[in-house]
Each structure stands twice: as structure tokens, then as C-alpha cells.
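Omission of a single protein chain aside, the complex is shown with its protein chains in their original locations.
So, chain A:
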């Protein structure tokens, strides 16, 4: 049999490895052909590798070829192998070809490569870790392993794309990679060129279309944990603790003011990313940092850890200056105005800051300048001249996005100062042809300006040492680890820390008097100065790494500032700063499968949430329920209604209300006597397990997952009531009435436990339940690790009333309309019809919390400007794939013919006009699909 291969075709790897493993190598005659050679006579598109059998049949599918080799060696087909191979071709390959194309042909790195395949990698990892042996099928490596290994090898041979979190996948991959057939295949395919070996082949292949994304999921990742069987011991412990009652609670520690670290205690310092002052935060911002941090802060206090939770507004920067100009106010007035707006939004959301400060304070200047002087005197700063565009009329240097001109590469007329939207190339603003100030349309001039740079390369070694120590034993989220690692892998470059602006912290250095610090340099210092405004003993928190554990919450676009830039400044300043111990970054929250957009009025913003009539606790619950933890998620009105009505009303609210009502109705408001049966004891043990799970998850800051534990306990509770029917038994004999009492008593105690577990998530509802149940204050402030009887027999409860209200369909529909959900859906629908695959999910779902633009000495800067991303995302230039363009081109031609024919026939004028309108519409769609600007005038001229 003859095997046709083409140099660098990824399919060669599994085929050669399978031939080696199945002992078919000797029977093969291998011919190398060009990548575009049509070996199989009946296939229009070339496909390689191909196996031509002695019967003249062709196998053109890589996995069929591998399968054939194994079949020849006597292997029998089985369901599990079939399933893996089917998954490989339908799920893995489409994702993998996008990742490989991005990596090999487009030279992209990091998330651009990993994110298309992440789901698939996790799927393999989970499947492997569920099995007790390190292979996919059976107990040694077989067909499925070889096929998947071969498919994944080009990507995973670079350890960057094999994250440590996927330990089982890592082990599997390494085990296979050292097998002889695999090694031989690698040698003959890669020819020691690494990934580049695939380049020229892949360049000749059509660009893979992005597989249709699954809709972002709000349901938890499937985690099929085997049902835990309770041991006798666990039951005994649960019962013992239950019987100890309130004595089992730890003693309450009083809260000090100000909160300061205490030696020998767990001192937890929590910060939330500082929201940028000129924007009203939207729901994505709120769940991304302040609300997530709040849940953890509340949990931390419930654990009696010594907790300080801080945040504040980030106020300096160009964006503030621009906003001030727009509104005709001074920058200070803008900051004052928006600071108040932010503060009141967070108050409404019940965010439990110990202090909510701001960055425009004298202490900010003092601390920033101190760190600066220390860096300067230790030689970690560089001076360099930077050429910049300056608008003489506006008397300002133009930040990259304040200048527009003709792209030097493709001639596109509206290229921005940092990047061209048409060709996507990065541009140095001074290279733009015919640059224009975006504000006054004057032509700017090139002026050189001296700037200071933080010498990150010089600090890189210290940073790596610190990261090495910190990452090993901490709870950084996987995305934070990944982003940080990719920054280090690309090598750090010096970063400019000064700007030609007025609104900022002044630079205390000769020759720099008219400059200020760049926001990203001093914004992270904001945490320190905000603490200093809270207490003059701020250094006990911030220069105390041995006693303080620092948790920092943010959305993933802010990670580099917190994991690389600020730590470098702090390490270089050599002043024993407290550095982040746990960096908790979320993914993005979409709005109804689109993105939040202030300019288009799409989405719910903090101040509007208050006017919906939906209580803040419901907002908190839903946002936390869909928290983008580990993957993007989306806000949806219908889903909000569903979760409110099913989880809150029918599950949680129903259980707590019934438990309380039974006490009131059947026992005069007095908790009845409880005699536990073995079934009750098992229930207590089950709840204890669920409570342990809740603690474990929250200690790892898996906020969304821990919320599920609360709902599970209340589901147990509803079942318990349903099975035992206390409302029937209360009318029965003595034993029945006793049983009704026990069930009611246990249920109302579960409600008490739930009220405390719920406190971090829904503080108002939690207090309401506790008032209804008259839970003793000592019990309200501490969440024990086990489940004691909080409300003993004889305890008098208060007045019970329903906790939640049903959300009605028409109410939700009208909110949807009001907040643009409806419009958005329409426009999305339209897009879906026209470009079934063009609706790309843009990674930029919300406005960055850190204003300002960054430039560096290194020209090929890999850092994506947060704001640049936003404006790009909002520009209507999503480029459709070639197939759609072709479809539209065909439609335009067809419609053009219709119009011509009608005109030739001198048809009715109205009819012609109608058809012309259709034609113009199609042309517009085509222009949009090709990413061209819309030219309305073109159509007119033609007439």
C-alpha cells in the first residue's frame, strides 16, 4: 500500500505513529507530494495524507488510515474508541485547526491560540482524570491515544499550551510522547524545526472558519462527582456537633476600628480593581470586581478572619480630561461628581467596603513620589526621547486614540494612532499619513519629548523569584497565571511611566515638571494611598508581607498591572511591600449574548438597576449565579426571571418559608422538641458535607460554585419536608405529632444555617430570615464549619413572611426593551441571517477599569491596549468569512441582473425603485462583510 504525504501536513504525525505502533510501517511505500496535489481522483479539494490500498481504494481520512493499521494488526473496534475518534473529528479538529492556524500562520500567541481549544483540552483532561489509568481506552495506549496525541502534538509540544492545571492531560501527553513510534513520527515530520515545520503546508490551506461557538453557558461545567457514600463516622460526628448546639460556635471577636493586622491571626487584605471614574459601572464591571470581592470579604468576616476590604475610584488620566471638556467642568469637578455616583451605586448594591476612597489625594502623590524616588535612586528608571504628535491648537500631545490618519500600510483613511482597523497592523502614530487631531481636526506636528521608563528587564529576575514562591501555594485563577506566564515568556520591555498631561500625579524631577505619572504606574499605588487615607497606620498592612494575605479581585484585562507591573515597582523600591498573594481574575460577562455598550445604550448600568424595581439582593444573586468564573457567561433577562422564579422563589424561598410557617402554624411559633431518627441523622451528615464543600470552594474563591451548595441544601430541605409531610402528621396520633415536630425543628434549623451561608451573597435577605427566625446575634456573625442546632426546642421565632416575589413575563419583556436587549436581539438576528458565522464573540465585553494608554520602548509590543480593544469592538467592521462574502457577491450580481433586466424592459418605476433599494441593501451588507466603510453616496451617483 502506498502512503502519500506532504511535508508539514499535521495529519502525518498520527498516521506515522499509528503505522509504527501497529507494525505496518514496513508494508508502506511512502511518497511525498506537493500540498496541493489531488491524489484522490474523486475529491475536489486536495486532502493529505492519503493511503492508497492495494485494491486501489483510497483512505483519505487520517483517523480511518490509523484505524486501518490497527485493524490489520488484529485490533477489534469498540464503542469507546469510536466515540473518541468521532469526537476528534467533529469537536477537536475544528477547534485545533483554528488554534494551529493562529499560531503557525498568523504568529499569534497566548489566549488567541489557547482559547479556541481550551474546552477540548479540559474535556480530555477530565475524562482522563476520571479513569484510573493514564490512557483513553483500555489499560495501554491504543488507537484513540495515538490519533489524539498526533492531532495535539503540534500544539502541546510547546508547554505554554499545556497548562499545569490540566495535570492528567499533561501526564498522558508526556507518556505518549516518549513512546518509540511517536518519537519516530515526530522526528520524521518535524525534522527538528519545531512548529515551523507545519508552516508552509498550513499557509497553503484555506483559513479555517471559526467553528460556531456554543452559546456561552451559564450552567456549571459538568462535574460528575460520584455520589458520596456517608460513613458511620461522619454521621456520628454530625450528630455530636448538632447536639452541642450554640456552644459549638467559636467565640465572637469584636471588630476594631480601624481594622489593623494582628499578630498570630489570619489578616486578610482585600482589594477590588479601582473603577475608572468617568464611566458609570455596568453589571459586568460590578460582578468582575467589587461584588466578587464583597462576597469574599463578607465570607472572610464570617470566618472571623481579620478582614479589611478597600476600593476607590481611579481618577487621573486623559479620559478624565476629555470628559471634563465634554461636560464643561474641571477634571476635579468631574471626579467629584462621578465619585459620588460610584459610591452611591455600590451602596445600593450593599458592597461592604471598609473604606471607599479615591486616587486624587495628597497621600497618593506622596506615596507615588516616594516609590518613584526609590526606583530612581536604585537605577531602575531609564530616560529616553519619544517622538509624539502634538496638536498646537489644543496645546496637547495626542494620545494614540486622539489621532487619526491614513494607514501607512494599506492606505485606509481612518486608521487610528495605534492600529489600523482595516489591515489590523500596529502603527506608530507618527507614521500615519495626513494625521489629524480627532478633537479639532487640525494637523498635529511631530515633537520630541523626554520620558521616563521603568526598566522591567532589569527587575525580571526578582519578579520571577517572587512569582515562583507565590504561585506554588496560592489560589491565583488559571487565567491570571496564564496571562502572567505569557508576559514573562515574551520577555519584559521597559515601560514608559510618564505622560505629557496635566491631570495626574506630578513627576518630582528636574526637566519633568510639566509631566505627570502615567495612570498604570500610579493607579495600583492607589490601593496604598486609599489605605493611608483610611488609617495613618497603613504601612502595617502594606509593608507587612509576613502577616498579611493580600487578595486582589479584577477582570482578566487588569491582570498584568497587578501581577507584573506593580510587583516590579514594589520589588524595585525595596521597601518590604506586601505583594498580592491571591490574584482572582474573572472572565467577561456578556449582555444577552452581545456586549455592554454605553454608547449604544445596551445593557444595564449600575444606576439603572435601581430603577427596575428588582431588589439589589436579586441582582446580586443573579450576577453571582452567572459569575464568569473560568469561562465567559452572559446576562439574560429571561434567565434572570427563570432563576428568580425557580431557584429563589420555588426552591430557597419556598423551603425557608415553609419551615418557618410550620413552626408558627402548628407549634405556636415555638421550635418543637426534636427526636432524631437514623434518616434525620443521615440528613444532618449530608448537610454537613455540603457545608464543607461550600467552605472549601469559598476558601479557593470559587464564588459561583459555592452558591450551588446553598441551593442544594435547600433542595434537600424541600425533599425532606415533602417526604415527611408534617402538615399531615400533625393531625395524626402521638407518634405522628412527635415526628411532625422533629421534621419542623430540623427544617427550621436548616433555614437558620442557610441564612448564614447566604449572608455573603444576599445580605438583606439573610438579615430578613434571621429576624424572622430570631436567630441569636452571636450565631448571625459566625459561620461554623459544621452544622449545630442553632434553634433549640422552645426557641421562639418571629413573624414569618415570604422572602421573594415572582418576576412576571411582561415585566421582564418591558425591561428587556428598555435596556436594549430587544433591539440588540433584533440586530443580532439580522446579522445571523446575513452572516451565519460572522457573529464573532469579541473578547472585549466591558470598558477597562484602568484608563490611559500605554506605550513602550519595544515596538512590537504585545500588550493590547484595553481602550483600543473597546473602540475596535464597537466599530461595525466585523469581517465575515470568505464563504459569506462569496454568497453576498453572488446575491449582488443576481440582483444587479434583475435591475438591469427591469430597466431594459422599461418596467414600472415603482418596481424598479424597489429592486434598486434591495440591491443597495445587499451592497451595503457586502461592504460590511468585507469590512469596508459604508458609502451611501455611491448608490446615488449610479442613478
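As a working rule, contacts are C-beta pairs under 8 Å (C-beta built on N, C-alpha and C of every residue); 3 or more make two chains touch, one makes a residue touch a chain; residues count from 1.
Note that contacts and distances are computed from a predicted model.
In the listed set "glutaminase", "Proteasome subunit beta", "Eukaryotic translation elongation factor 1 epsilon-1" or "Protein prenyltransferase alpha subunit repeat-containing protein 1", the entry agreeing with the UniProt name of the missing subunit chain is "Eukaryotic translation elongation factor 1 epsilon-1". Across A:87, A:305 or A:512, the residue that sits in touch with the chain not pictured is A:87. Considering A:6, A:63 or A:419, the position touching the chain not shown turns out to be A:63 (whole complex). Interface residues of chain A facing the missing partner chain: 41-45, 53, 55, 57, 59-61, 63-65, 67-68, 71-72, 77, 79, 82-83, 85-87, 89-90, 93-94, 209, 212, 214-215, 836-837, 883, 886-887.
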